[in-house]
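Note that this complex is displayed minus one protein chain, with the remaining chains in position.
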Amino acid sequence: MKIAAFLPELIRHLFKKPATLDYPFKKIAVPKDFRGTPFLHPELCIVCKACERDCPAEAIEITSINEAEKRFRMTIHNDRCIHCAQCVDSCPTTPVKAMEMDDLHEIAAFDRHDLKKSWEYVRALPKRPAAPPAKPATETAEKAGA
Amino acid sequence: MAALKTILYLMVYPGFLFLFVYSTFVEWFDRKVYARLQNRMGPTHTGRAGLLQPIADIVKLMAKEDIVPDKADKRVFTALPVVGLAVVLTAGLLLPVWNIDLAATGPISFPGDLIVLLYLLSLPTLVLFLAGWSSTNAFSIIGGTRVLTMLFGYEVPLFLAVLSPAVLAGSWRMAEIAAFYRAHPLLILPNLIGFGIALIAVQAKLERTPFDIPHAETEIVGGTFTEYSGKKLAFFRLMADVELVVAAGLLATVFLGGFGGSVLPAFIQFVLKTLFVVFLLSVLRAVTGRIRVDQVVSLAWKWLAPLAVLQLLIVILIKGFAL
Partner (left out) sequence: MKFQIPIGPQHPALKEPISIRLTVEGEVIKDADLRLGYNHRGVEKLAEEKSWVQNIYLCERICGICSHSHATCFVQGAEKLLEIEPPRRGVYLRYLVSELERIHSHLLWLGVAGHEAGFDTFFMYTWRDREVVMDLLEMISGNRVHYAINTLGGVRRDLDETLRRKILEGLSVLKARSEYYFKIGAAEPTFLARLAGVGPLTKQQAMDYCAVGPMARASGIDRDVRKNDPHDFYNEVEFDVATSDSCDVLGRTVVRIKELFESYKICEQILQKLPDGPIAVKAPRRAKPGEVVSRYEAPRGENIHYIVANGSDKPERLKVRAPTLANYPATIEILKHGFIADVPLIFAAIDPCICCAERSVELVDARSGEERTLRFSDLRRMANDRARTLSLQRNVEWPL
């Protein structure tokens, strides 16, 4: 049992730089794939409403503005969002997802209604799967067999 | 002329204004050293390098709402912070801050002023106990009883430890003790055990870790200070800061040879020596954890008191054989 066992470490720390950062004058960069706030690429959205269904916080709202023109409005309520990125995972569009997370985390505002983001867009067409392979090879084989 | 000098002494240096400014500086120094030892920054933003932080804290407290509990004794409750601050400021006046004429005795330096200073430093403990008692709050009462229980522990070793250099110097007057050690600097060494005991006992008197049980935040909320808020709490905090300066000054005077020369060199020595003592107290605060009140008393009587008696024996032997 040593008296003042921590003492050498303590004195050493007097000459080291402090481990705390002078925030907000100095900030650390967030790592890659940090889950910030969600946002939409409106030109890619096919309005499948999977994100709206899967959001745990009911933060995504998709409403139809014009049935004929297929215009929709998506509103993301950033004050309800829990930043889980489930909407990004649920979005089925390939190769680029329509929902994406950016790395903004200092989004505090005085009024929660300032934190809503909206997009109005026309529904994009879902991408068609690749065309089936050409038939001629089997037909010639049948003709030869027949 | 003498009246003007007295007023300057009382109000400016080393009186009210100087003690107020210097004690906030010492609190800044203590917090900064404590933070750096823990690899943190400490006060940084208020003023240059956070120097104005303690003053900002006191100004903020003065502006807050002042609540007196219903069942508390209003007169005692209100008077105690003022009395506590007055007591430690008076104690600060007794420190010999420059070359005092050793032949003449006056109201600030006389044979026995060491005992008066120690007595004045014991009064804040009583003030804290009464503060806890008059708050009529379960947490404050426990805090108050803990303050008194600790007093049973550290008071005797402190007195014995401070006594030894006085015995070696052959005087009860702090100015003479300081002058003696300035003349014979090597005689500071036999008193090192006493210095160590006095550091630990002073840490207990000031209620800093490892002895901050009376206001242990995680156990009894605020202890004696639970019900105090606003201006009264500001006065208590100022009292704690000035007490730190006075205790550091006492240790510097008695163990480290005091402050000599005319006003300016003595001022520099005062600052340097008290900051050295405060640095040691901060390291002691950072290196240990809080111990229980019964462990304080048993530590004091099992270790500190016998070591203080040993120190006294050493001093008597040296005085008998050498001088």
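Which chain is which? They are A and B, in the order written, and residues in each are numbered from 1.
Here is the rule we go by: a residue touches a chain if its C-beta (ideal position, glycine included) is under 8 Å from a C-beta of that chain, and two chains touch if they have at least 3 such contacts.
This structure is a prediction, so every number in the text was calculated from the model and none was measured.
Engineer: Taking the full complex into account, find the residue in B:A138, B:A183, B:I268 or B:I316 that is in contact with the omitted chain.
Structural biologist: Missing-chain contact among the listed residues: B:A138.
Engineer: Tell me which residue among B:L80, B:L256, B:V293 or B:V315 touches the hidden chain in the full complex.
Structural biologist: Of all options in B:L80, B:L256, B:V293 or B:V315, contact with the hidden chain holds for B:V293.
Engineer: Applying the definition given at the start, please give the residues of subunit A touching the unseen chain.
Structural biologist: On the subunit A side, contact with the omitted chain comes from 1-6, 9-10, 19, 30-35, 53-58, 61, 80, 82-86, 89-90, 101, 112.
Engineer: What subunit B residues would touch the chain not displayed?
Structural biologist: Touch set of subunit B with respect to the missing chain: 37-40, 138-139, 142, 209-210, 212-213, 216-221, 286-295.
In this text, only the chains that are shown with their structure count from here on.
Engineer: Under the definition above, what is the set of subunit B residues touching subunit A in their complex?
Structural biologist: The touching residues are 33, 35-41, 44, 283, 286-288.
Engineer: Using the touch definition up top, name the residues of subunit A that touch subunit B in the complex.
Structural biologist: On the subunit A side, the touching residues are 4, 6-7, 10-11, 13-14, 16, 18-20, 22.
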